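Here the complex is missing a single protein chain, while all its other protein chains stay put.
Per-chain numbering from 1; labels A, B and C assigned in written order.
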Amino acid sequence: MANKTVNMVEALNMALAGEMERDSNVVILGEDVGVDGGVFRVTAGLYGKFGPERVMDTPLAESGIVGMAIGMAAFGLVPVAEIQFMGFLYPAFDQLISNASRIRARSRGRYGCPMVVRTPYGGGIKAIELHSESAEAAFCHIPGLKVVVPSSPYTAKGLLAAAVRDPDPVLFLEPTRLYRLIKEEVPEEPFTIPLGKARLVKEGRNATLISWGSMLQKTIKAAEAYDVDVIDLMTLSPYDEDAVLASVKKTGRAVIIQEAPRNCGFASEVAAGIAEKAILSLKAPVIRVAGYDVVLPFPKLEDFYIPNQRRITDAIEEVLKY
Amino acid sequence: MANKTVNMVEALNMALAGEMERDSNVVILGEDVGVDGGVFRVTAGLYGKFGPERVMDTPLAESGIVGMAIGMAAFGLVPVAEIQFMGFLYPAFDQLISNASRIRARSRGRYGCPMVVRTPYGGGIKAIELHSESAEAAFCHIPGLKVVVPSSPYTAKGLLAAAVRDPDPVLFLEPTRLYRLIKEEVPEEPFTIPLGKARLVKEGRNATLISWGSMLQKTIKAAEAYDVDVIDLMTLSPYDEDAVLASVKKTGRAVIIQEAPRNCGFASEVAAGIAEKAILSLKAPVIRVAGYDVVLPFPKLEDFYIPNQRRITDAIEEVLKY
Amino acid sequence: MPEYNAGTFEVKRLDILDSHGNSDRALMPSLGEPEIKEIYRRLVLARAFDQRVLALQREGRMGTYASILGQEASQVASAYAAGNGARVFPSYRETGTLIALGYPLYMLFQYWSGDERGMKVPEGMNVFPICISVSSHVPHAVGAAMAARIKKEPVPSVAYFGDGATSKGDFHEGANMAGAFNLPVVLICQNNQWAISLPRSRQSAAATLAQKAIAYGFDGIQVDGNDVFAVYTAVKRALDKARNGKGPTLIECFTYRLSDHTTADNASRYRSADEVERWKKLDPLARLGKFMEKENMMPSGYAEEAARQATAEVDEGFKKYEEAGPPSPEDMFRNTFKTPAAGQMKQLGSFSGGK
Partner (left out) sequence: MPEYNAGTFEVKRLDILDSHGNSDRALMPSLGEPEIKEIYRRLVLARAFDQRVLALQREGRMGTYASILGQEASQVASAYAAGNGARVFPSYRETGTLIALGYPLYMLFQYWSGDERGMKVPEGMNVFPICISVSSHVPHAVGAAMAARIKKEPVPSVAYFGDGATSKGDFHEGANMAGAFNLPVVLICQNNQWAISLPRSRQSAAATLAQKAIAYGFDGIQVDGNDVFAVYTAVKRALDKARNGKGPTLIECFTYRLSDHTTADNASRYRSADEVERWKKLDPLARLGKFMEKENMMPSGYAEEAARQATAEVDEGFKKYEEAGPPSPEDMFRNTFKTPAAGQMKQLGSFSGGK
């Protein structure tokens, strides 16, 4: 089959359609995912194609949605739950940490929980409060839950298919800002990108830039002027520490870029891994470019909050000083 | 007034009684906090002393408890909510991150949220599933929420009084294992220990050991044989980075000890700060001693999971090799 | 040892003003002509503001907005009943409530343009900031009512939320606590028949939303939400009851969202034009107008004058909004804590101010 030039929304839609065709146990549930096709239209057309039993509009209840998905997953289905925005995933935190991530361990493998929870995440669309959250680190701290973040249409399609096929629960975070920002050639037929592996987006010698999701695109732009490695982590938990360490051992310098507030963000985990396992190769401080440790402002100030290219460039210049 | 030799439960009880006497707006709410005096008896006697209006048994609903506390705090009370175990704080994650931590910012200071959420935390009492959680890092990632962890009766009393008097929401994590483990002299009259400041428990030259809560006691024991700084962070968010950096710049070596799973734990934040701001002083890798990245086992294996003194000693030996 | 009745429960429905403007005299609340006119003017103002934000949004001058078209009666009449003697906890779709309570229009423009200064509720107004996470403010209202009781303040709480919100855990936990503690709380469900694309019938198998109160042991009532008098009466009664220590009430205002869910939505994807047309005929503003005409409260030119005045107020609010200018970027470093933490001050110190 041929390739198709699509944006991330379309790529995700293709992945869902492909997985639903492949496996009749794959079902979708969430608020407005049916006739409406989802607030961002990621599930558009699937209701018409697969019917109301496989594309279910639910009442407004995120903990219930994730909780139901757990029951569905344990008993033979592969649910893909959509939460409308990451800010509304918080009420389901308990179901994820207390149940989804532990069903397998709790039952010593008798029950699994092969489910995906998808949610748009991050800022950049100038929406109202709680529509620009990037609290991935809180979820990465949950053993038993995988956390995946695509950064382009191609990776979105391959990672989502892999998430659906994974036997364990996966939180799939879709950078809202990228939904329609970039178009890319994507194979029409299903393919997967393995979870837990990073990709080297650009190769260089003088520093390692590590990022994921929407920050990756800014990082790539900032990196244009430099001879650096750029790593797209893609899976945050469990993340590809080996890829990071190999690169940092080569370059001796690391900059990690995240949108979330700095304190206890995922960048801190990456920095800690470097400080623990690649310290002898380091020529410079490990710098995190991150959101500020303040309550995320409303849209009018959002652009001042989210790291921009200049802040990334400053950080690169800073490590290159050493 | 004199001192009294008390355990942590008694010290916390003294702090609550003292604050309730000082300020009639201080009220307690939670499951079984009234006649029963709380599952760990931290509120014992307060119902009798202050009556049902100031010590309220609530229905079983953690999100509702924290949500109610927010409304109480915004309108003139200083609620101290008890959640029975950290594992049951998860259903209130949304109220903490979406509301408690943002009321002040959302209303540009018109409303504050001077409340405390207390909960026992960490393992060591061999209880059933979800009674040994240590997910502090997920809460430390919330801007606008302070996170405090005492490590002894004395610090428990002073920090809790400070938390009650703080104008902002404070999550107060009480290491279950320490509730009755150590007794200590504590002043009978009210006093506070400032939030946001670490304390140097032991002074030395060759390494910096950083810990908090129940791990601190093991750290102190492990440190006995070495010439090292031991820092008790006490407040995790916002934490006293300056104290950590000053010590590490002096010693050149850092070991951070936490009970929680390693991935995205609070130790990672501390390590990242060191890698960013004290790298040039470092003589050795920054080592985290932490729980494993697996689902917390049931009690029979808990002791194999939680870092023990030997693991701390091994880490100290490891950094001293450099 | 039989199978026997363990409880019978009834849910009432209150209608006072029909769509032709005829009212049930026996049930009419004691509102004089000036008050009825005042309600009318606030309805007109709410609609004028709503339509203005929609227009500005289309021009890209406001952010995503949730219109209240069709729901003005249930918002304005309930707010009129509450006044400043209750603490009001709004969701994002309570523009009519806020306007009826006297919330400064320029601040509402600020809010919907993405400027949080708009939520610095003026001192003296008993309003809590708009809550976006659906139903999570219900427990806040309950907590505020608890504070009122403990501090012996005669101030009930009034929480507004939608039909969809009744499915969420926080609605349940808050309502159950309100019942268990017998607190002065009025829960106003704006049942506008849709939660984005989910029709009311699929939100819950319950025949009415009012009956959910039975689960909490207090009264629930359904009212015609497009009937200012029914809404006013039910809210007034519930507030009186709350003030008399008789506990909470759930009021289901049966109304309709005539607009899209928000400006980011396209309702034609999921609901029929017919349904919308049917509800347009039940327009709450037109209905009150008819009543006033019949009752000779509507001298010729009155409606036009009210509309003109509303437009002027909206114009003025918008002007003031524009004059206030954008917020300062440094604002984001304020108000996370009362006193900024050391780390925040450092970050502010290195903040360059650029985007």
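The rule is simple: a contact is a pair of C-beta atoms (placed from the backbone, for glycine too) under 8 Å apart; a residue touches a chain by one contact, two chains touch by 3 or more.
Please read these numbers as outputs of a predicted model, since none were measured by experiment.
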Chains in view that touch the one left out, judged over the entire complex = A, B, C
So which of C:F218, C:Y270, C:Y321 or C:F337 would be touching the chain we can't see?
-> C:F218
Tell me, which residues in chain B touch the chain that this view leaves out?
-> 31-32, 34-37, 39, 57, 59-64, 87-88, 90-91, 126-131, 262-263, 292-295, 297-305, 308, 310
For chain C, which residues reach the chain that was dropped from this view?
-> 1-18, 22-24, 26-27, 167-173, 176-177, 179-180, 182, 202-208, 210-212, 214-218, 222, 247
If the missing chain were put back, which residues of chain A would it touch?
-> 25, 27, 53-54, 56, 58-59, 61, 63-64, 66-77, 79, 91, 94-95, 98-99, 103-112, 143-144, 146, 167-168, 196, 238, 241-242
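Basically, only the chains that are shown with their structure count from here on.
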If we define chain centres by averaging CA atoms, which chain lands farthest from chain A? Would you check?
-> C
Distance-wise, how many Å sit between the C-alpha centres of chain A and chain B, to the nearest whole number?
-> 30
Starting from the mean Cα coordinates of chain A and chain C, work out the distance between those two points in Å.
-> 36
Mind pulling the chain A residues that touch 2 or more other chains?
-> 63, 87, 90-91, 129-130, 263, 293-295, 297
At which residue positions does chain C touch at least two other chains?
-> 116, 132-133, 136, 169-170, 335-336, 341, 343-344
